[in-house]
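Note that one protein chain is taken out, while the other chains of the complex remain in position.
Per-chain residue numbering starts at 1, and chain names A, B and C are given in the order in which the chains are listed.
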Amino acid sequence: MSILVDRDSRVLVQGITGREGSFHTTQMVEYGTNIVAGVTPGGRGKSVAGAPVFDTVAEAMAETQPNVSIIFVPARFAPDAIYEAVDNDVPFVVCITEGIPVADMVPAYAHVRQRGSRLLGPNCPGLITPGQAKVGIMPGFIHTPGPVGVVSRSGTLTYEVVDALTRAGIGQSTAVGIGGDPVIGTSFIDVLGLFEADPETEAIVMIGEIGGSDEELAAQFIQEHVTKPVVGFIAGRTAPPGKRMGHAGAIISGGSGTAAEKMAALEAAGVRVVDRPSAVPGAIKDALHR
Amino acid sequence: MSILVDRDSRVLVQGITGREGSFHTTQMVEYGTNIVAGVTPGGRGKSVAGAPVFDTVAEAMAETQPNVSIIFVPARFAPDAIYEAVDNDVPFVVCITEGIPVADMVPAYAHVRQRGSRLLGPNCPGLITPGQAKVGIMPGFIHTPGPVGVVSRSGTLTYEVVDALTRAGIGQSTAVGIGGDPVIGTSFIDVLGLFEADPETEAIVMIGEIGGSDEELAAQFIQEHVTKPVVGFIAGRTAPPGKRMGHAGAIISGGSGTAAEKMAALEAAGVRVVDRPSAVPGAIKDALHR
Amino acid sequence: MNLHEYQAAEIFSRHGIRTNAGKIATTPDEAEAIARDLGGIVVVKAQVHTGGRGKAGGVKLARTPEAAREAAETILGMDIRGHIVRKVLVAPGVDIAREFYLGVTLDRARRQNVIMASAEGGVEIEEVARERPERIIRALVDPMLGVHPWQARQIGFELGLDPDKISGFAAIVQRLYDTYIAEDATLTEINPLVLTGAGEWLALDAKMTIDDNALFRHPDLEAMRDLDEENATELDARHSGISFVKLEGDIGCIVNGAGLAMATMDAVKLHGGEPANFLDVGGGASADQVAKAFGLVTADPNVRAILINIFGGITRGDIVAQGIAEALDRVNVQVPIVVRLSGTNAEEGRKLLAENGLAATTSMDEAAAQAVQAARAA
Partner (left out) sequence: MNLHEYQAAEIFSRHGIRTNAGKIATTPDEAEAIARDLGGIVVVKAQVHTGGRGKAGGVKLARTPEAAREAAETILGMDIRGHIVRKVLVAPGVDIAREFYLGVTLDRARRQNVIMASAEGGVEIEEVARERPERIIRALVDPMLGVHPWQARQIGFELGLDPDKISGFAAIVQRLYDTYIAEDATLTEINPLVLTGAGEWLALDAKMTIDDNALFRHPDLEAMRDLDEENATELDARHSGISFVKLEGDIGCIVNGAGLAMATMDAVKLHGGEPANFLDVGGGASADQVAKAFGLVTADPNVRAILINIFGGITRGDIVAQGIAEALDRVNVQVPIVVRLSGTNAEEGRKLLAENGLAATTSMDEAAAQAVQAARAA
């Protein structure tokens, strides 16, 4: 088992013929991901890494029945790609695109919810179920199958932690990057709930950062609904207020969204909060052997 | 039993201090309807026919827990009143107002559906469960309790039929005016389904008119889902094409929406279609005694 | 409210849709002058509020200014489906490579707007719908979000357009929908939408219907109303809150309620007569309204009897009867009047009418039969 994607996932790539789209399609196929189709308007008849290209999601859906879509189209067109996916009944949409205006994501998020689909991202690295399916842009080789679910707002920082876990001999059930934007489709809570329900996941690593209150809400959720051990790390303890730290959503505003608040909330919820990424494997080992 | 409203209905009147609102509130109260509150912005502290007036639906909801609302506000403000009602969790909203632009009703209808509420109208006379509750503008005294459900796109024509039924000694379970606009909240199908499920309703009178295809859809629904006898009447056999006959929705356009089509569809679905309102009671008697 | 082609084209063009610019002529002289100005081949098109102009001979190609004059001579004054042609549009001829149909309207059953498109342009869409429904592409529009770019593109792909024609087409779809929403239309239609020999998109025709209920927010559109095309009596009625539609029969009808008014017309027909009009006197049925209604009905020289059918609801029958009596004092009605009065306080009303020399019945059928008889006798 695992969450969200596995070897049976049928993946559609929107924006497959673009530079990013075609590069990562090849990478995903090499990892073993079952890429069934791609969409690029006007691209019908082409093929990328063996996957047939269609003009519309409707066509791709009719011909290849994908159940996951990953979006690589530029920020100005990405919301339309999200609408096209969910309106054509793709149940799970992963949006890698960075830089989408908040004003575009607010209605898009509401629409995805109404349609009953799930959105991961935008501005996220995607997700991977080691050994089964990589639907994202992370380096696949650092991952290894195992009992730890990883969920994170960050990209490279997650690779850092996953790499540390793998080197310590600890595999991952699924590693999910939820993205660094202020409005994202899937929150910590959603992923925590899935890991809690997944029989193969025995412990969870949650990597947060400054800005917003998703970590605080996650803490509350953990207290109430998560029985599996959770190890936490929050990036940005030294970040100054009022400054956006790379991610659009990583900003302490009006004195709220600080790392200290988040760490305190998680600790109060029984999460083992570590002060450096390299401490994650040890904490997870403790948790698994308890 | 009955459908949609009964003596336990707790009715809110939006636009209660207006000319129409206050007049019909008094009429409804006289009929015995349980009017629990009214709303008029700035009207807080007033009272109409014994019902307290509030500034907002939220306040009225908190203080009096209505479960039906009836709207008497002018066309330009009526969609906002619908939004206010459903956003404050009123499960059933009756909109009497005539003349609301279609462009305003399309999103309003979608929103009501999303909220899981039900809308009756607009441009309708409301509905009445004889002897229990009148939530509308029909003359109450022509109605009498009994086994016949009445559903209609028209106002006075319904009174005509109900009066004929009552004079023939046939009472009504509930009489529902769905309204004469192109976009209405509750269709024939919805009401037919409710009558079919209502143990007290033994037969149904359905009064349609030219324009649109609701009668055709109803015919299909009747064929598939309605076991109770249905008597039908369609107004507008002599109406010319391309002309709006009073109701915004009563227009034959592009050669479709004619009375002949509707009558044929209903007859094919086993509905006894009569050629004049006065023939309804006889047809119903036949049906009830079969 | 319907707009003329040239009016709709002007509005479309304001919303960024390329239309086939032309000018309006009301005389053959003007048509010739416009054709001369434009140069080359022109099309002369009848401007009437009805479809099927082409079949009726209301659209003609003219290769010379003189031919344009002749075409205008033929078309002006023509009767197309009951509409007299008073204006023609003279527009440049176009080198057409492909013709399409594109329209936005309301799907009443779904309570959503719908984009309709077909590769069979230039033909009446009702005909295509009837005979080859599979040739019409329909895309429902999200009530909240409008037409998505992907939807507009998809329609283009389904029409079989080449990839390099997609974005131009999608832009027109978007703009036609934007026009529909911005102008409170119930129909915006381009038939045919053409691809020219040069590979450009062009709206060769333009059709638009405005939601009457929304005209209050579009005074500019209200100002485009063509009084020649509309029945003056119907307009007059609307201003008094009365719904009135002129018909061909001889029995004038005055009724309260739209549904009952239609049923009354049907009853007249059922009893062998022909209604002269649809008339819903509206809510109040005050003396003023009834007097106005008498005026509307008696203005029609065909009317040989008047049938008044009132079901007293909230408006009491005695009040209505008083209104009728008062109205009769004010308006000189020369034809026989049959009254049917039922509902609230109807008995008192009938008594009052009797005192004023008008017998009233309680049965709609009876009243209809009497009116038909009276008209025959008259």
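Quick note on the criterion: a residue touches a chain if its C-beta (ideal position, glycine included) is under 8 Å from a C-beta of that chain, and two chains touch if they have at least 3 such contacts.
Keep in mind the model is a prediction, meaning the values are calculated, not measured.
For the omitted chain, the shown partners it touches in the full complex are A, B, C.
Considering the whole complex, the residue from C:Leu145, C:Ile181 or C:Val331 that touches the absent chain is C:Leu145. Summary of contacts with the chain left out: across A:Thr144, A:Ser213 or A:Thr258, the touching residue is A:Ser213.
Of the candidate positions A:Pro139, A:Gly171, A:Gly193 or A:Gly282, contact with the unshown chain belongs to A:Pro139. Considering the complete assembly, subunit C touches the hidden chain via residues 144-145. Touch with the hidden chain on the side of subunit A covers residues 24, 27, 75-76, 99-107, 109-111, 137-139, 141-142, 152-160, 163, 180, 182-183, 207, 209-214, 217, 233, 235-240, 242-250, 254-256, 259, 275-278. One chain of the complex is left out; on subunit B, the residues touching it are 41-42, 44, 55-59, 77, 80-81, 83-84, 87, 107, 111.
We adopt the following convention: only the chains that are shown with their structure count from here on.
Taken together, the touching pairs link the chains end to end in a line with two free ends. Closest chain to the protein centre (all Cα atoms averaged), using per-chain Cα means: B. Farthest from subunit A in terms of Cα centroid separation is C.
Per-chain CA centroids place subunit A at a distance of 49 Å from subunit B.
Measuring from the averaged C-alpha position of subunit B to that of subunit C gives a distance of 27 Å.
Each chain gets a centre from the mean of its Cα atoms; for subunit A and subunit C, those two points are 55 Å apart. Shared contact sites, meaning residues of subunit A that touch two or more other chains, are absent. Residue numbers of subunit C whose C-beta contacts span two or more other chains: 144.
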